[in-house]
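Removed: one protein chain of the complex. Kept in place: all other protein chains.
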Amino acid sequence: MRVGIAGASGYSGAELLRLVAAHPAFEPAIVTSREFAGRAVKDVYPNLPFDLTYTELDVNALAGLDVVFLALPHGASMTIGAQLAESGTRVVDFSADFRLDDPALYPQWFGKEHAAPSWLGKWIYGLPELHRDEIAGAALVANPGCYPTAALLALTPLLANGLVEPNGIVVSAASGVSGAGRGLNAGAHFSHVDGNVKAYGFPGHKHTPEIEQELSRLGGDDVRITFIPHLVPMTRGLLATCVATLAADSSRAAMSAAAHARYDDEPFVRVLDDAFPETAYLAGSNGAHVSYAVDERTSRVIAVTAIDNLGKGAAGQAIQNANIMLGLPETSGLLAGGLYP
Amino acid sequence: MRVGIAGASGYSGAELLRLVAAHPAFEPAIVTSREFAGRAVKDVYPNLPFDLTYTELDVNALAGLDVVFLALPHGASMTIGAQLAESGTRVVDFSADFRLDDPALYPQWFGKEHAAPSWLGKWIYGLPELHRDEIAGAALVANPGCYPTAALLALTPLLANGLVEPNGIVVSAASGVSGAGRGLNAGAHFSHVDGNVKAYGFPGHKHTPEIEQELSRLGGDDVRITFIPHLVPMTRGLLATCVATLAADSSRAAMSAAAHARYDDEPFVRVLDDAFPETAYLAGSNGAHVSYAVDERTSRVIAVTAIDNLGKGAAGQAIQNANIMLGLPETSGLLAGGLYP
Amino acid sequence: MRVGIAGASGYSGAELLRLVAAHPAFEPAIVTSREFAGRAVKDVYPNLPFDLTYTELDVNALAGLDVVFLALPHGASMTIGAQLAESGTRVVDFSADFRLDDPALYPQWFGKEHAAPSWLGKWIYGLPELHRDEIAGAALVANPGCYPTAALLALTPLLANGLVEPNGIVVSAASGVSGAGRGLNAGAHFSHVDGNVKAYGFPGHKHTPEIEQELSRLGGDDVRITFIPHLVPMTRGLLATCVATLAADSSRAAMSAAAHARYDDEPFVRVLDDAFPETAYLAGSNGAHVSYAVDERTSRVIAVTAIDNLGKGAAGQAIQNANIMLGLPETSGLLAGGLYP
Partner (left out) sequence: MRVGIAGASGYSGAELLRLVAAHPAFEPAIVTSREFAGRAVKDVYPNLPFDLTYTELDVNALAGLDVVFLALPHGASMTIGAQLAESGTRVVDFSADFRLDDPALYPQWFGKEHAAPSWLGKWIYGLPELHRDEIAGAALVANPGCYPTAALLALTPLLANGLVEPNGIVVSAASGVSGAGRGLNAGAHFSHVDGNVKAYGFPGHKHTPEIEQELSRLGGDDVRITFIPHLVPMTRGLLATCVATLAADSSRAAMSAAAHARYDDEPFVRVLDDAFPETAYLAGSNGAHVSYAVDERTSRVIAVTAIDNLGKGAAGQAIQNANIMLGLPETSGLLAGGLYP
């Protein structure tokens, strides 16, 4: 399979290239970068010792490939994604540009109208654990955000089985700084991040509406969440700690049973019964660990997911989606264990 | 003032010694350590270049000092604290042993009966921003836990002014690993902590009841919280992100006004209007930064506090308490800015 | 190929298992651990989601496998390695127990006589870039130490071509703390390692004699080096900075030419012409980056190598050796790019 990656010099794109190069059925045919066009990949990313050169983005060239991954900044995919969609090319888009079905959410959350609203709703939200069957027949997949992936994996068994109240959910999450990308700013300086934890982007983080969209599908109309992301001093890894109120007749046992029923056949999601998830075990992998703990005194559950934000939270999940779209074994190229320690 | 530190070889005790040695009115007269008795402090802690030698704990010797700090493991202070109390010595205790007024909470949260229940209620809960006047006249002060300090500083202006519902509060907090002490265990190995975030101790973390005790005093009977601590890959620093539901007629403006009214004259607490607190700015200091942000969509506030867990969360606050007890300027020995970067 | 790993619960053994599980021709048949015998691997190492259980070490069981890796503490391999050697089993040993040809070096550097001195000299020193042909025909390979791998890769082109004086070489190296293993000690506590750099183990680090043995083979009799290891606050990665005096007629151009001639066809070693190696690019990979810079004022070269201490410095190199021993493509299972960022 000949594969294209548009935006292969950002962190997500580079991680995708790392995975594509090790994939038994994929060959990286085109890798684009506006900043590094003309330069060898291995000079920009010395960890990727492949004979590849960055090129400028050319939609026509990409259109001829078996699958194209768009790892472009939010907003940039609206046009290019629509062009590739029209050409019939299989596309997995990393941005939020096609994740939301309701066009009205774009001005509300992203500050401007969608450039190709007629395409909304024609892309599948690419969380395989929720939408595997639709992805299997799809040409257009909107790869979920990192925080939504974690939050949804934790909450899905609970909402799908009516085990928690759909309202009042709090998602407090922590991400490594690679989630903010390669861009330079004072907040990314090592001397600033080292020893530093902070909340940011509350309220109004752009990942909020896609979490709400998917939870609403699962749990009833119009779920609203309180979402608070944090930055922590590490490069990779994302932890979502979701707090919800128990529904009547709910219990830790029921939640555990629901989670095992949902995930025990999933290749990448593991339910931990006796431990809380730790991000360090997932580095570089497409895995997700989830756990459930109940505070009887306050009738609340914490549902926790750990992932690699660049793995299951971005590039790994994109490979998983492409495998499904192309009819390959879903785990192709994704079997490596996490890099630990 | 001649000062004693019992347990001066743990992280909190050593930080306290660092502050005592730099205090204009204090002289470290006795520093005890079971593990290191007989050894020079500067050989155990080369960062503390003072001519001091650890001794075995001797209550009678401590009883003659102007103030004694107990930085002993939880449980160990029950007896020693009571003995010093009987001798009339001024004591600041770092443990939870005298923080709770209700003896019934000890078996519930700590797994055994209190050894000196008659002394409970005679110690002042040493959060100066809540109990300054009582501390001023007290000989016995129970220094708050690190998480409670942060959570209470964030929530006090809200509950004291009826700006949030007292029930349903979620405190999601993150601490550097020094909070778990010097002890060796697999979870403290650098190779494990590096790149790792995890929740732990939920439900049932021992800091829960003291947060509830103080919030109940402020906000009405029987406040119950959901408290979720996390470990993050840094040595010092603690962030508490508290989520509460707005009361009727509440607003961000009202919260901000309440916080400024309460804290603008406090020497160590700063209200940030336009930024979220970051732990890196507080390292080594007794400062606390708080902020308030409201999500109108879900009628919730996040109230965030950043501190140094060993500073305002332990040793710094102990010095602040001792200053108040002894009639010294409250900021004596605590004016250094945080170590940043 | 059925593979055994003795000592698969240490960091090197676990990294080896990660690589074996992803290897196209290998199947992990037996994984032993004294500490964790009877426990599922994925419970001890949640990053390794494989259906494997640790067993006690049984030499007879191991003897029937296609290749056995010994990732045991130094000293423990002497007996077991000799037993497997007698059985004719292919063995790659991670320890220093069979790296040195001269039995007299063991009491000198390791403090006791070798337990199976007759086997010394029958093991090949498993640095493929030096001894590929011998490894190809060997059943017994002594996998090099992490520091020696880095130092030898940097210095080999210089000594083999007479471009530096063989005497007076200084190797100053820095390793992440995973190199010291899983064991708990005060020096491995996160709060101690964070923000900390130190030299250690000078003089007399146990890796010294194998560097000298191999340099002496290359550069003439009796090379003696000054070797100074350091610990730096990171988990993986190793940098060796080797300082040597230029031989007459030497030059940076000659060194660069020699390095390219030696390494350009090597699958895992890359010569950097315009940059110094950085450990971050090699994490999780079997790659090595080398560079050469000359100070004309002092007639000295610094030859630098970066590797992952657990990759090319241990488990990756062991796989490379096994591939060569078994006649597999040398890069099998080792093609993944480094995990960066």
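The first chain written gets the first letter, and so on, giving A, B and C; residue counts start at 1 in each chain.
Methods note: a residue touches a chain if its C-beta (ideal position, glycine included) is under 8 Å from a C-beta of that chain, and two chains touch if they have at least 3 such contacts.
As the structure is a computational prediction, the values presented were derived from the model and not from experiment.
The hidden chain makes contact, of the residues C:Pro144, C:Pro277 or C:Gly311, with C:Pro277.
Checked against the full complex, the candidates C:Gly111, C:Gly137, C:Pro203 or C:Gly327 give a single residue touching the omitted chain, namely C:Pro203.
Among C:Ala6, C:Val92, C:Met234 or C:Val271, only C:Met234 touches the chain left out of the display. Taking the whole complex into account, chain C touches the unshown chain at residues 168, 170, 172, 174, 176, 191-192, 194-200, 202-203, 224-226, 228, 230, 232-237, 239, 241, 243, 276-280, 283, 293-298, 300, 302, 304, 306, 341.
Where chain B meets the chain that is not shown, the touching residues are 11, 14, 17-18, 21-22, 45-50, 178, 235-236, 270, 272, 275, 278, 280-285, 287, 289, 335-341. Mapped onto chain A, contacts with the missing chain fall at residues 11, 176-178, 182, 184-186, 188-195, 233-235.
Criterion: only the chains that are shown with their structure count from here on.
Centroids built from CA atoms put chain C at 47 Å from chain B. Of all residues in chain C, those touching 2 or more other chains are 11, 178, 235, listed in ascending order.
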